[in-house]
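Data block below; observations after.
Of the protein chains in this complex, all but one are displayed in their positions.
== subunit A ==
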């Protein structure tokens, strides 16, 4: 049963960092029980990334950041890093060179991207799903090397991919369908999606993502000990996690967002033709233009507000009003 290191494939980690300026500002306020600033967070993440790279020489990483309205891949192990930064190696002569290169590249690109943000009145929605789809495209390319690559080079064993999302923003219900599609693609590619919720309420959709792909959803109780969470929960590969005691998700909410108002609901009205979800009975499906029979509408309308009417409908309690 013992496998040597060379038997198991290397690990690939795609890191997605939610860089919403507003949320990070709120997170760093002193009113929080444990304020966590972006600077502090980045430094801990860099240690984590170094640990991941150090645990095996052919481990790879890709770092993507989600910004309001856009998303960028800022670092990938397969990229060649231009040594354009003028920091002479002597500055940090005691650092392992690849780590230093990676650290400086990541920090520099994050600075650039944050600096390039426009300071509007309202923040555009965060491009988290876009970053997720890009990470999946990248992983697809890594795990399925195709003929377009030079055939003369021996194909290395495809790495064991996983995705880690650092989330600070609340759920974005407009991104429900693309996010679900990404989750199913991740299932097909056998990619585990880990989620570390750093700030704010639990997000229903990311919980589902972690649950459906076999990843971890961790909402650290003590954010000042973030590095420890990272090292204990997210550093081990999915194979090793089976023998370790990992934090489990207690309640997974399988709620969905309705198509009409993008509310997150627990009882919905479903079009039988296209399975669109609505938060209240509607006469016409907005997605497929199906007209629903007026009888059904009346029945559902009656059913909804009053608990005692329609005994034959077997309603034990009213549907919650939202």
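Heads up, the rule we're going with is that a residue touches a chain if its C-beta (ideal position, glycine included) is under 8 Å from a C-beta of that chain, and two chains touch if they have at least 3 such contacts; residues count from 1.
Convention: contacts and distances are computed from a predicted model.
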{"item": "Among \"DNA primase large subunit\", \"EF-hand domain-containing protein\", \"NADPH oxidase\" or \"General transcription and DNA repair factor IIH\", UniProt-listed name of the chain not shown", "value": "\"General transcription and DNA repair factor IIH\""}
{"item": "Per the touch definition above, residue among A:25, A:39 or A:141 touching the missing chain", "value": "A:141"}
{"item": "Touch criterion as defined above, residue of A:175, A:192 or A:230 at the omitted chain", "value": "A:175"}
{"item": "Interface residues of subunit A (partner: the chain not displayed)", "value": "62, 71, 73, 76, 78-79, 127, 129-130, 133-134, 136-138, 140-141, 144, 146-148, 151, 175-178, 180-185, 188-189, 208, 211-212, 248-256, 265-278, 281-282, 285, 287-288, 290-293, 296-297, 300, 303, 313-317, 319-320"}
